[in-house]
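Every protein chain but one is kept in place in this view of the complex.
Labels A and B are assigned to the chains in the order they are written; within every chain, residues are numbered from 1.
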Amino acid sequence: MSAAALAALLRTPEQAPHLPGEAWNGIVAAARAERLLATLASHLQGVALPEAVGAIFADARRDADRDRQLALWEADRAACALAPLGIPVLLLKGAAYVAAGLGAGAGRMIGDLDILVPRDRLEEAEQALLAAGWEWVKSDPYDDVYYRRWMHELPPLIHRERDRMIDVHHTILPLTARPRPDASALLAERIDLGGGLWVLSPEDRVCHAVAHVLADGDLAGGLRNLWDIKCLISDIEDMDKLYRRAALHGLTAELSRAQRLCDHLFGTGEGALRLADRFFLARLLSTDGWGRDSRPLLGLGFYIRSHLLRMPPLMLARHLWTKWRRGHRPS
Amino acid sequence: MKHQLTLAIGPAIFRIGSAWRAPIDALRRLYASYPRPEEGAIADFTVRLEPAGRGRRWWRPSVRIAGDHMLPEAAPMALRHGLLAAEMGMNLQMALGWRRHLLIHASSVEKDGRALVMAGESGSGKSTLAALLGQRGWRLMGDEFALLDFVTGAIHPFPRLISLKNQAIGVMRAEVGDGGRFGPLMAGTPKGDIAHLVPSPDAVAKMKEAAPPALLLFPRFGLPAEMRPIGEGETFMHLTQASTNYVACGERAFHALHDFVTRVPTVAMDFSSGEEAEAMIADLWREQAR
Partner (left out) sequence: MTGEARQYFRGAPDELLVRPLEGLTLIYHRPSGVTHIVDSPVPEILSQLDAEPCPASTLLARLARQYELEDGEGALDPLVAHLETLCEVGLARAVEPEAKG
């Protein structure tokens, strides 16, 4: 399984010179599908590699450098629009990692800009962004109402000219989710990077990454999220402090699971996995040597689960039914 | 994947997997004259031809083009167009993923060690012109993408199967004696009738030989013959639009394109027949050689 080979290579990069040529095709395809190619490339710098792999890695590192540049520019533009109103632009995920120079930022591919603003400033922020050239991504009114009432973010905005999306969050999990992270605590502990930009505290960064991968999503791209968590945890000095913080946010179980999975995938591989962990693991490692999801039904299970986590079952049924009627299908 | 083939074209290596045998067989036959990559060669890109939905491998087989880079809204294609799907898949990987040269949507041919680049939209005639010139004393470098070197400013060959549409198929059949150089006729594609032409043995043999550009043309087929120069500003803008990776390549692309535009003369050429075009090009080529 190529995703497993990819994880193994991230765990022990020294293995790279011993890999046969054909194995690289599967690893590169899986890495691309998991958006981990540039991460692999920066992790394997200095290791002896076949020339063709070196060229592919050089391209990937350049792309990540460019992503970093563009992410920082988007953050700058958001700060330009919101700082005059005294609204802190708190960066989340990839943009935060590169802005703060974290290990998790090395080779990171970054898509949309994710920021956190206080819930009581949300409308002001929305107006300021619209005035500065962002506009709504066209969506149907049902999604819009759903977003505003229940989700933890504004409906997506895209910049008119730069064509880049911004997601404005007011907490880190949907309002209907079972764990209820404490948004005001997140903002209270924020760290100033200068230039109108802020990031979460080291402990809150881990909690957000954990919430994002285990308590929110369907685990698509989960391998990369776990790699992020692994990097972020290695920046933590006091693990007790981390677990206390997770308890505050109601994320203790999720953090434990994330740590077990990270240890298994990227650490010593010795920690005992629970039964449920193995389902997560199977889902995380389902990408094959052609970059395809080799276990589509397992993916479907997680898609439904991700909605269960976000919504009470009755709402879930109504939501999925409405989306089904409109023609959305999980891919 | 059940069936697969690895192809080396110019500087790129593609790994193509398919749920069906027919497209792979067609590719193998048409690319037979190309140097075969060794066993276990590491590919730059993966292309997948896969069933577009449950059960579509056997019943009314429907091909989705997938791979390292994908377009999620792309419409699936019929299996009889599988060869076209594979070619489109390779185009997509290059367009979205290639970073080692600046890519311009243009055909290119070489003569006297210098390259003629012909840029334009679908239907401008750039592919057919390149195919024609390739049979009349020029060496074909590519019909879809011209690869501009960031450091040397040279054009690198990327000679894939030439995609001929509608009337162009008949024109080239008359031009090329060897019927074996043609792929199957694919009728009724979204772009009309398409057939592929294998580049000449000369073009394949020299697929690693770059050439500095001497002339940029913007051809337009179907208009009365006319030539006029195009200014640097207009050329620069057209080329940024004609490049699929200008933005992704950043600063290097800026320098390379500026150099290209300030050194290579650019001409808009309207024409109504291959002969007309060939004559105008011969004149222009003589001009730039002086």
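To be clear about the criterion, contacts are C-beta pairs under 8 Å (C-beta built on N, C-alpha and C of every residue); 3 or more make two chains touch, one makes a residue touch a chain.
Keep in mind that this is a model prediction, so the values were computed, not measured.
From the set A:G21, A:G54, A:G111 or A:G133, the residue in touch with the chain omitted from the display is A:G133, counting the whole complex. The residue from A:A16, A:A29 or A:L72 that touches the chain not shown here is A:L72.
Within the complete assembly, B:F254 is the residue of B:Y34, B:F150, B:F254 or B:W285 that touches the hidden chain. By the touch definition given at the top, chain B reaches the unshown chain through residues 231-233, 236-237, 240, 246-247, 250-251, 254-255, 258, 261-262. Of the residues in chain A, those that touch the hidden partner chain are 66, 69-70, 72-73, 76-77, 80, 84, 133, 161-162.
What we mean here is this: only the chains that are shown with their structure count from here on.
Centres computed as Cα averages put chain A at a distance of 37 Å from chain B. Chain contact summary for the complex, chain B toward chain A: residues 1, 13, 15, 17, 39-44, 46, 48, 50, 66-68, 72, 97, 99-100, 248, 250.
By the touch rule above, chain A contacts chain B in their complex via residues 20-22, 24-25, 28-29, 32, 50, 52-53, 55-56, 59, 62-63, 66, 69, 290-292, 331.
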